[in-house]
Structures are given as structure tokens and as C-alpha cells.
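Apart from one protein chain that is not included, each protein chain of the complex appears where it belongs.
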Amino acid sequence: MSLWVIDKQAMAPFVAKLMDDYRVVGPLAKGSQFAFDEVEDPADLRLDYNTSILPPKKYFQPPEERLMTFRRNGGTTVQPIVEAEPTVILGIHTCDLHAMRVLDEAFTQGYPDAHYTRRRRQAMVVSVECLEPCMEHSFCKSMGTLTADDGYDLHLTDLGAAYAVDVGSDEGKALLERFAEARPAAEADMQQLNKVLGAKWPRFPYKLETEVDELPALMSQSYESPVWEELAEICLACGQCTIVCPTCFCFDVYDEVDLSLQDGERRRRWDSCQLDLFATVAGGENFRESQAARLRHRFMRKGRYLRKKYDALGCVGCGRCARSCPVDISPVNVFNELHQVRA
Amino acid sequence: MAENGRPKVAFFDFACCEGCQLTVVDSLQTHLELVEAVEIVQFREAMTEKGEDYQIAFIEGSCTREQDEARLREIREQADIVVALGACAHIAGVNAIKNVQPSLQDVREYVYGDKWEQYDSYAARPISAVIEVDAVIPGCPIDRFEFLDVVKKLLLGKKPSVPDYPVCVECKLKENVCILETGGTCLGPITRAGCDAIYPTYGVGCLGCRGLISNPNENAMMDVLEEAGLTVEQLMSKMTMFNAYEPAHIGEAVASPAEE
Partner (left out) sequence: MIESVVDVAQEESVYLPQMAQLLKIEQMTELEKVFTLQLPGGRSLGNDPGQFVEVSLFGIGEAPISVSSSPSRSNGTFELCVRRVGDLTNALHGLEPGDVVGVRGPFGHGFPIEKMRGRDMLFAAGGLGLAPLRSLINQVVDERGAFGRVIVLYGTKHPSEILFKEDLKAWEERDDVEFHMTVDRGDEDWTGNVGVITTLFPEIAINPRNTIAATCGPPIMYRFVLMEMQSKGIPETQIYLSLERRMKCGVGKCGHCQIDQFYCCQDGPVFTYAQIKGLEEAL
């Protein structure tokens, strides 16, 4: 829409002002890694983070949330709960922006999920352009997520002494005008931006040995591949890969009552297709009994199923699953292996 | 269990440290509704009365002597529902470390010195090896919220079930930095969840006190720990700290890397 510039020293005041009106979250240091969390001091914000442990999806679909409360005393009454809070999410990487499209589709198609959509609507997205590879596990360039043209309200690019701010929505523009000391980009800023953006691409390796558009076809030819059994040998089925995945949204629903046994809450919590009982029905039939079948399901979902359903790939190359995998299973390696086996 | 009548509940202990019962006592103080919801008729650690009329029996501790068996059967006879309380009752826990020592005799002498003859002892077993168990509350010690949850489920007539997924799930939901990623060792990937990943949350690797998930990939876990620098001996002691009761299971998994 339009390009603006914020000097770096104006960032902290910008964030501080946002904090007066919004819950402001962004990447903060957590041990040796980073996690999105509520910003209490703008100085803590780490826009230079590599990749957060959990993706920012947790602000739209929290790991655990209440769906409704119920009371059974004197006739059953149920009250739905849609919890949302005006939030500015700072520092989202473009891989995660692409992932949010998948979630948006999943939660709005068919029966819209108000618990998700309301939070999504209340969130302002301030993303940041990656200029250096964030970690060895990521392969965003291969998946076409190293940059994004939309999906944000504001998008920051580090120009050295300042940030270029691309305005992506009217709400973003209003946010900028109201809270930031920003100036319209001048010719020199444009030149600097082009220079920065031009220089970044060669720094990122292309790791996929096939074209990303080939993935759905590759996956549909790989159903019977021996790769699944091989991976199942080493896979611990710990479920971390799906929990840290920015496009995974499966959940389980359960009730919790207080000791009166009358009143309680219905809640949901992230679930994982990698866990034994994920596809088991009440009668005991498990529709994905082996870990090989569960692994295959996960990769089919990433490379093929979601593309068919939501017209977006289920893998954005963020590398979180590979980083958290105790046995180093990485989607890009799996895709490449399937490609080699096929070729 | 009827929702209106308060079920009568009794607590028993076998070979254990009574820490799980202590957690129960603790939760009775933090959750006074518990006292309203059930009627406790026997609980050595908390009261002097000793009622023998009960429907739910919570049993802490492992079976380590012949005379334990008869007592367990008596409890089973009386109770409609038997719940194994804590790791010792659930998986024999640390008591079973003696099972994997070269000689039980040496263990007895080491522990009891020259009075060893006064103390009966055989290989430790979970109570499920002696009697049928309807529900378990794993852990060393148990988690008070899980105890509450099991009580609620029993009162609702639901079959209490424990999570059958690994600690990693809860650990990642809390967005902890993975212990394995930082060069530590952790049994989280094969250990049953339900503790809210309390160890890794405080920076310590999981030791497996809640027992293993139903289908653990132990060989892969061994490889991961070996890569993290554990010797076979260290591996063995880690894997058998709480989970020594099924030595065949673990022995096999430990033995294979050693032979290579």
C-alpha cells in the first residue's frame, strides 16, 4: 500500500505506546531460544530472533482454551466462551505468515470457528522480513515462504539504522499513524530497501531437490514408499513435530468438572496425529495403527492433503519440527529422500 | 459409583516412602471439597480410625514380600475399585532397582546389614502383578491434580484413564526449551505424560517415574541418549531407575547397543 520508515530509536517508544492500548506480544529470549510472549519492556523485544519454539498460532488457537462452561444444577445450562483480546503481534516471520493462511482457511471454511476467528480479527500482525537464514533446519526459500506480499498489517525490513515499514492494511496504517513516529519513505530509503532485499536471497540455500509445486504429485506417488517404515524405526512418536508446526491445528475436546460434579468447563487442547490413539474410535478400532502410517499421514498432510483442501501447502519450511525432533527427522530431507527413491 | 452417596474410601501402603499419601493429605487441605465428596474410613497417615467397610481403595507401594500378597487380596476382596497410587504401586518404581542387581542377597545385606534376616524381601512387583487394578495414578510422587481428576472420574462413573502420550507433548505445550536440544538427557519421549512436564520445566531431564507409554520406541531412545554421551552403564541406570520391573523389555533395549 505505502512505504514508511521508522528510525530504530523510535521503535521502543512505538512499542511502548502500543502497550497502552493493546496486549503486545513478540519474540523474547527464552533460555537459549526464543518464544513469543507478552512484552513488558520494549527493550526485551528481539526482532533479530531466529525462530520461536512455538509459532504465533498460539495467539489464535491457544494450546488450551475454554469453549464453554456448563452447570447441571436445576436444569442444564451452557454458556459459550469466546475469549479474545486486542493484540499486536510483533515480529512474525514470513514463513509463519504463510502458515496463518492455512489456519485461516481451516477455521473459516464450512463452519467458521468463532473462537479462532474472533481472536484472529482482534490481532494486528506486524511481520518482519528475514535477511539472514535463521537456523540450519529452516528451508523457507525452498517452500516459497522467504517473503510475503500480504497477510500483514505492517511489515518491517531492517535497513540498518531504520526499519522500512510496508503498510498492508488500513488498520496497519492507522496503527502507524496513531502510535509511531514514522515518515514516508524517501527515494534513498527505497534504494536502501531494494539493496537489502536484493542482497538477502543468495544468502539462503535452496534445499529441496525438486520444485515445491511438484510436492503434491511426489507425495501421491510415495504412499507405498519404504521410507515410512524406515522413519518409523527411529521416530519416537513424541509428537513435538506437530505441536511446534505452524500449520498444524488438530485438537482434542474434553470436559472438566469441579468436585460438585455438577459444574464444569468444556475445553480443547492441541492434539497430535503422531500419538497412538489419535485415530482410535470408541469401539477400539485404530484407523492408523502403526507409526509408519502416522508418519505418512503427517507428511501427506504437509505435502499434499492440505494443498488439496485449502490450496496451500501444509509445510512452510520454518524448520521447527526438524529442530525439535530428537532423531533429526526433517521434512526437507524426507521430501528429498522420497524424490530420490522415485527418481 | 452413585453420584448422590459419598463413597467410602480407604488408603493402604506397602513398600513405599508414603510420599504419595502425603500428597493426598496435602490435597485434602488445598481442596476441602474432597472431604465433602468422599468419606475416608481408613488412612493411617492421616487418622487413627480404621474402618474396614470401603468401596474405593487407594494403594501406595510395591509388593515385596509374601505376606503383602494376602493383604492385597483382602483389600481387593472388599473394594469395588482399586487404584494404584504412585509409581511403586503402578510400576514397582525404585523398589524394583533391586530386581536388576546381580544378587538379591547382596542387596539385602547392603541395606539391612547384619540384620538382613529379619527383613523379608523378594523381587518388587507392582500391585497389578498380584491383584486386578481398576485405575492408576502414576508418578513419584503423584500429582495432586491428577489425584483430584481420578476421584472426580470415579465419582462420575467414568473409567479413569491416564494419558497415553509422552511427556514431550506437555513439555512442548509449555514451550520449554528441549533438554535434549541443550545437550542434556531426558526420558520424556517415551515416558507417560500427566505431570505437566515438571522436570524439564525446571531444566532437569525426565527420569521416567510415570512409566513408559504403551508403545515406546526404546531402541531409538537409547540411540538418542547414547548420542548425548551416556555410557551403557549410565543408560541402564537411567532406564531402570523407575522402570526396572520389566527388565526383559529394558534389558533387551540396553543390551543391543552394548553388543554393537
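As written, the chains take the letters A and B, and residue 1 is the first residue of each chain.
We adopt the following convention: contacts are C-beta pairs under 8 Å (C-beta built on N, C-alpha and C of every residue); 3 or more make two chains touch, one makes a residue touch a chain.
For clarity, every value in this text was computed on a predicted model and none was experimentally measured.
The chain that is not drawn here is touched, among residues A:81, A:135, A:174 or A:341, by A:81. Residue in contact with the omitted chain (choice from A:125, A:176, A:273 or A:322): A:273.
Along chain A, the points of touch with the absent chain fall at residues 21-23, 67-68, 70, 72, 75-76, 78-86, 106-107, 109-115, 118, 122, 223, 249-255, 257, 261-262, 264, 266, 268, 271, 273, 278-285, 287-288, 293, 297, 300-301, 304-306, 308-309.
Residues of chain B that touch the chain left out of view are 156-159.
Everything that follows uses one rule, which is that only the chains that are shown with their structure count from here on.
The part of chain B that touches chain A in the complex is made up of residues 3, 31, 33-34, 36-37, 148, 151-152, 155-156, 164-166, 168-169, 172-173, 175-178, 180-182, 188-190, 213-215, 217, 220-221, 223-224.
Within the complex formed with chain B, the chain A residues making contact are 30-33, 35, 53-54, 63-64, 233-240, 243-244, 257-261, 269-270, 272, 275-277, 291, 323-324, 326-327.
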